[in-house]
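With one protein chain withheld, the remaining protein chains of the complex are depicted in position.
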Amino acid sequence: MMESVLDLLSWALIVIGGAFGIIGGVGIVRLPTFFTRIHAAGMAETMCVPPILLAMMLQSGWSLVTFKLAVILGFLFLTSPAASHALAKAALHGGVSPHDEDIGRS
Amino acid sequence: MNLDSVIDILLLAFMAVIAIAIVRIRDLFGIAMLFSIFSLLSAGVFTVMDAADVAFTEAAVGAGISTILMLATLTRTARKEKPSNSKNPAVALIVVFVTGALLVFGTSDLPRFGDPQAPVHQHVAPRYIEESPKEIGIPNMVTSVLASYRGYDTLGETTVIFTAGIAVMALLGMRRSRRREDDEEID
Amino acid sequence: MYTAAGLAILITMVLAITRTLLGPTVYDRILAVNMFGTKTVLIIAVIAFMSGRTDLLDIALAYALINFIGIVAVLKFFEYGEFSRGGRGRP
Partner (left out) sequence: MIRYVSLALVLMGIWLLLSGHYDPLLISLGVVSVVVTVWIAARLNVVDHEGHPIHIVLRLLTYFPWLFWEIIKSNVDVARRVLSPSLPISPQVFSVPASQKTDVGRTIYANSITLTPGTVTIDVRGSQVEVHALTTESADGVKTGRMDARVTRFEGES
């Protein structure tokens, strides 16, 4: 009983994570400008990685593996905004304009 | 075809794509980032091949430290690659192809991947596998081979890397202080 | 279950690499590559689970830790590298 509930939860999390990952991938291809694509990438990072890692945590139960996954999750969670910010700033300095009127250009 | 081989093929395909991208783009900052991903992908391939320790080193050194070193170098040089002025790219292509063909030809003599009858697995490997936990007391076999059975080797390697590290630090630090003096003159 | 996760991650990786090839600016490529890197960590974790060798997770962990240093290096590059001439961006 407990097993199947955990399995069901893991499946749900993996479906959510996979779906958001793919949507983020579609977004990064489909959205028109660099600064809009950052949002799609951020989405793939915040809604794809944590659910899949959580699903694996549920599957591995109370063990060292769970803690390792938790640490990976924590670090990715800490670094992903820093990375997005670094890129946005780099692009801004590098001359990519974040303003609306550039949509047609790229 | 199981997912393992699908992952294998895709990872190798990604590596090829990224290698082509590295050749094509001219922005060195982008190239440094692509190199880091290339290393990470090779770490992934090593993971699929069960070579955990190699993958570990590749992820830490290839994807991590060398990216930082390349960025540190980039702050001292230009950001754009100069347009290539070689007259005859065909020669380079031929050299690359001949070298590649020789290397591929060389692999035909190698034992199959993971073959238990391979010569490397006949000599001292059984002893390492069976005795090293008792003899050395370290659970990781690779560590006991590197740090104990081949301790002098590793000491030499570490010395080389340490020297290289000091040399790199000296080079980077020297340029920086000179640049600071330049800045003061301009200001 | 891990097969499904692995496939979804691989599809995402394919999409990300499409953007890497399309460009148009170098920042688009880096953005895609960055996303690609996170997905590679994830797929290493999934491979570890699929083959039942959970000690392979250490690789993903090591990369997550190193990645942090790498991003700080990138930020420093843009903060104190060639763009810092004229004091722009300094605290």
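By written order: A, B and C. Residues from 1 in each chain.
The rule we apply is simple: a contact is a pair of C-beta atoms (placed from the backbone, for glycine too) under 8 Å apart; a residue touches a chain by one contact, two chains touch by 3 or more.
All values derive from a computational prediction rather than experimental measurement.
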For subunit A, residues in touch with the removed chain: 20, 23-24, 26-27, 30-31, 33, 35-36, 38-40, 42-43, 46-47, 64, 67-68, 71, 77, 80-82, 84-85, 88-89, 92, 98-100, 103
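Assume only the chains that are shown with their structure count from here on.
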Pair joined by the larger number of C-beta contacts - A-C, B-C: A-C
Mean-CA-position distance for subunit C and subunit A (Å): 11
Approximate Å spacing (C-alpha centroids) for the pair subunit B, subunit C: 17
Per-residue multi-chain contacts in subunit B, two or more chains: 29
Subunit A: positions in contact with at least two other chains: 90
Touch list for subunit B against partner subunit C, complex: 3-4, 6-7, 10, 14, 17-18, 21, 25, 27, 29-30, 33-34, 36-37, 40-41, 43-44, 47-48, 50, 52, 55-56, 59-60, 63-65, 67-68, 71-72, 74-75, 79
Subunit A residues touching subunit C - in the complex, by the definition given at the top: 7, 10-11, 14-15, 17-19, 21-22, 24-26, 28-29, 34, 37-38, 41, 44-45, 48-49, 52-53, 55-56, 59-60, 65, 68-69, 71-72, 75-76, 78-80, 82-83, 85-87, 89-91, 93-94, 96, 106
Complex contact set, residues of subunit C against subunit A: 1, 4-5, 7-9, 11-16, 18-19, 22, 24-28, 30-32, 34-35, 38-39, 41-42, 45-46, 49, 54, 57-58, 60-61, 64-65, 67-68, 71-72, 74-75, 78, 83, 89
